[in-house]
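One chain of protein is taken out of this complex; the other chains stay put.
As written, the chain order gives the labels A, B, C, D and E, with residue 1 at the start of each chain.
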Amino acid sequence: MRILVINPNTTGSMTEAIGVAARQYALPSTEVECVSAPWGPRSIEGHFEEVLAAAATVEVVAANRKDFDAFVIACYGDPGLFAAREIADVPVLGIAEASMLTACTLAHRFSVVTVIPRIVPMLHDLVRRYGMESRCASIRSSGLGVLELDEDPARAVEEIVAQAQMAIDGDGAEAIALGCAGMGPLDKTVQGRLGVPVIDGVAAAVKLCEALTGYGVSTSKVAAFKSPEEKELIGVAAALQEVTAR
Amino acid sequence: MRILVINPNTTGSMTEAIGVAARQYALPSTEVECVSAPWGPRSIEGHFEEVLAAAATVEVVAANRKDFDAFVIACYGDPGLFAAREIADVPVLGIAEASMLTACTLAHRFSVVTVIPRIVPMLHDLVRRYGMESRCASIRSSGLGVLELDEDPARAVEEIVAQAQMAIDGDGAEAIALGCAGMGPLDKTVQGRLGVPVIDGVAAAVKLCEALTGYGVSTSKVAAFKSPEEKELIGVAAALQEVTAR
Amino acid sequence: MRILVINPNTTGSMTEAIGVAARQYALPSTEVECVSAPWGPRSIEGHFEEVLAAAATVEVVAANRKDFDAFVIACYGDPGLFAAREIADVPVLGIAEASMLTACTLAHRFSVVTVIPRIVPMLHDLVRRYGMESRCASIRSSGLGVLELDEDPARAVEEIVAQAQMAIDGDGAEAIALGCAGMGPLDKTVQGRLGVPVIDGVAAAVKLCEALTGYGVSTSKVAAFKSPEEKELIGVAAALQEVTAR
Amino acid sequence: MRILVINPNTTGSMTEAIGVAARQYALPSTEVECVSAPWGPRSIEGHFEEVLAAAATVEVVAANRKDFDAFVIACYGDPGLFAAREIADVPVLGIAEASMLTACTLAHRFSVVTVIPRIVPMLHDLVRRYGMESRCASIRSSGLGVLELDEDPARAVEEIVAQAQMAIDGDGAEAIALGCAGMGPLDKTVQGRLGVPVIDGVAAAVKLCEALTGYGVSTSKVAAFKSPEEKELIGVAAALQEVTAR
Amino acid sequence: MRILVINPNTTGSMTEAIGVAARQYALPSTEVECVSAPWGPRSIEGHFEEVLAAAATVEVVAANRKDFDAFVIACYGDPGLFAAREIADVPVLGIAEASMLTACTLAHRFSVVTVIPRIVPMLHDLVRRYGMESRCASIRSSGLGVLELDEDPARAVEEIVAQAQMAIDGDGAEAIALGCAGMGPLDKTVQGRLGVPVIDGVAAAVKLCEALTGYGVSTSKVAAFKSPEEKELIGVAAALQEVTAR
Partner (left out) sequence: MRILVINPNTTGSMTEAIGVAARQYALPSTEVECVSAPWGPRSIEGHFEEVLAAAATVEVVAANRKDFDAFVIACYGDPGLFAAREIADVPVLGIAEASMLTACTLAHRFSVVTVIPRIVPMLHDLVRRYGMESRCASIRSSGLGVLELDEDPARAVEEIVAQAQMAIDGDGAEAIALGCAGMGPLDKTVQGRLGVPVIDGVAAAVKLCEALTGYGVSTSKVAAFKSPEEKELIGVAAALQEVTAR
């Protein structure tokens, strides 16, 4: 099968790192392609940037919707996820969602360790959107910016481990979801330090895509994720235009 | 004070109708300007269209953020609301949020009567986002498309009244929120038929903007709605660019 | 419009201070009258006192129900609020409810800073009654008695700021609701210290009354707040008697 | 032990019927006294009447607080319950609370069948206050007024059985709580018709009082139900005055 | 009446201590018999042991189901409780459930102080199963093993008091449920130290059995606790076999 992993931001080096993580645990028969958003913020650290990234991500899905067997949105806010489900007929996974669902198979409660503090309320909303309130022990900020993760991975590991350990000792967490695609490559290092399952949403999403495709199920198109209505769109990219044309 | 009411879709006749509704209950000292999204879908009836509309709406807010005392986003999905709060220093109200909060002052529980069925799960998510689960009796679809409201208002009233009456009789609703900006002009007609408060989010949002400004409070900027980080944005409109520049 | 603000306790100096706060942000066209409860406790700091204050408050509303365009109940337990909605045809706002709904337009989550510790479980119940569990970050006690607020406002500010800052730093609060009518006059001072919106429920309630009246909506009378049944009342004040007579 | 059962309304025939029900299942060693409210409504069917009844009930508890081993408040809104807990050192049970807790020992979910429709939202609030949302299958109105129960018990049984059967068949109820003290005497008749446990809160409360006293535990006085603060009360009955005097 | 109290583990000395506690507050007319599980773990400190204990407990109930007026399952995980309700026609109480329901009559919120830390997530699930989330302030581990309680009761009291005090001071607890049958005999000592109600589930369950029997109600058999279907069981004890035979 062919999976398109979309990095919703425009930092190419991060896209490359995500691609490596995505391929690392994929089946031999799975082909993973990884692209950046064609436009938008260098990193996604707030609602404003997320709105832009969602639009850019949806554009990528629209342009490729006939060419892949599954899509992964590789930013921990899952920007554009529900929109992408409307326009693709194949499974679309967000890495936040994938990491949380995976954590539920391994742990009574999980915590998310994410980047800067302003992301915490955003993830609270996401946890509620997915109905994970009773499974999520806490959401903790490592204090790191998205682009700092790459610059000093050793420090990143220390900050993530420190918060994760507090989540385990104080909040009742039994597994840790890494709350940023940029943290993904650190998963096994952090897991080695903590002794609990540590989940990179990118890897989790790729494995779930394989599972869904292997079982032969895809997004329900009867209500929330129904294909868009036939409709005129003004001043948008051609790929988007086609989505609502008949 | 000056309020900018943004219609997140690109149908000018709907923008005009929203403008009339917005001005109708405004204070004499309130100046209301009303604009359409500069690009995007003719109406917003799904997640895909909402993602585009959110980006277009945020562009409008960015371009005008220094020039108004408050903003109203006049689409019942509140597209781009949290992003707009990040980039504006003045209050920003969404009409879904405004109608629900207003309903809470008048009724034990309220129902929302909206357009086509696919909107229902979207509004369930919105109700959860705002923490209104225990106050919202039900969300009901009138079966009408957004642009049909304008074409046959008499039929629209009948369909809305029918669903609203079922909400009152069967679901425990005591007030009705009109779940589409295009339904706003029908508020008093529907209210006259039902005998319970009927709330147009546009009017409610304008009145709340006046209330917040009158009391001298605005959006909290310490966490969820902090101003965007300083950051490079690739390939976006100039107004957006400026938001993250220093 | 004419608003009657009722102080449910019997401390006249507090009624005066509440009146000043209520008028401060009212529209020029709004006339605010402020009265104390005719009997009952000097301050309301528990369920026992609240039961008495509710009965006294309802007596005031009953006696004035034809003479005002809106009522505000100015005690942070909102004593008698739902009963008052039954007997008045015009909007009735409680200051706890008004402060929480207002906070929701400005912040992802808010905290309440209130008086002595025994009030905390009472406010937990109120937050649940209004369905605000997911929007209320915490309820914190300043340790101050209601009547102490007036005696040493400078100390009151310090205690409130200290608890509010802990709410912001530790609980995820982004706005602060002042959990006692007696704290209202300190709102802007506390806001200046904290840098987040600080909400006095009295001011918030007055502004919401203006908004509701301006939009032409009032309490739903079909279920929870239906007018009282025709019924004999034994041994009660004449104003109450009339409410259930036909 | 001696239990004072308080009928919060002023209808003496109802007080007598409650007294019979209260004594029927009491231990031989339990002495039950039953009194009406000294003033207030003939029946309690709304928030307004409940506020008055709560004040009258609290007056009865205050006047008798040293003379009984437990108190039962025999109206299905539990008027004044938390206030009574503050001023008594012995257990105080409300019949709504008692019936719900008892139902939890017998059934996965229970429904409440109550009087006229306007009571339904009041009981929704009570269910939430007690945290019983996931145990309460539904709240259904029999359409009967409180004082009608006594006038035509045969019809009352039919109406209660009809709603209860719908609760069992359609809502998932496995036990029925009778949502009015006046329905209590019908408990075994209704139970015989339905084949599921039917609970009169008066009987349930008496048995719980005996259980608590037998085990030697009483209301916690450290926070929510702490004794009232020392305080001046203006213009209230002497018994109330004493409660806050030192 | 005759109550069978079942200690689901196989430690006879603990069974004896439970028997003493069970009889201490029983009515003179109540006969209490107390038995150990016939097989299984010495103590129950995890899901694995609970599964075995549940099966052994159910065996005891099956063998005695015609011979007692009520059953109490005396382990704070309530192992086999719902199964026992299916096979007995008389009331069956678990001690966790009994302690929580009793606490609700005495306190706004309660905390559970239990044994080793791994029990905490198990009790979180139990609290959710019983719908007690909004009444349970916290679940705290004393760090003690089940069988250590008996060995050094003085130390046990200290550890329990320490955690309970933190629950009262920090978590908002107003009553304490002792989260292990082995802690029961310490109830009054701990209560004396804390000044809040302390509840041994064994005593609470015995009193509730008396209350239910005294009122003449028993488990609803229409859905969740319906008698088992007629069915072949392979390789099980004769008493179990009979349960599903006709």
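Basically, a residue touches a chain if its C-beta (ideal position, glycine included) is under 8 Å from a C-beta of that chain, and two chains touch if they have at least 3 such contacts.
Just so you know, these numbers come straight off a predicted model, no measurement behind them.
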| item | value |
| --- | --- |
| Chains still shown that are in contact with the chain withheld from the display | A, B, D, E |
| Contact partner of the left-out chain, one of D:R109, D:R129 or D:K221 | D:R109 |
| Residues in chain B touching the chain absent from view | 120-121, 124-125, 128 |
| Interface with the unshown chain - residue positions in chain A | 25, 27, 91, 93, 97-98, 101-102, 104-108, 130-135, 168, 172, 174-175, 188, 191, 195-199, 203-204, 207-208, 210-212, 214-220, 222-225 |
| Those residues of chain E which, in the complete complex, touch the missing chain | 10, 38-43, 45-52, 54-55, 58, 80, 82-83, 85-87, 116-118, 120-122, 125, 128-129, 145, 223-226, 228-229, 231-236, 240, 243-244 |
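As a working rule, only the chains that are shown with their structure count from here on.
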| item | value |
| --- | --- |
| Chain whose averaged C-alpha position falls nearest the assembly-wide average | C |
| Computed distance of Cα centres, chain B from chain A, in Å | 28 |
| Chain centre separation (chain A, chain C; CA means) in Å | 44 |
| Sequence positions of chain B contacting 2 or more other chains | 108, 134, 172, 174, 223-225 |
| Set of all touching chain pairs, with the criterion as stated earlier | A-B, A-C, A-E, B-C, B-D, C-D, C-E, D-E |
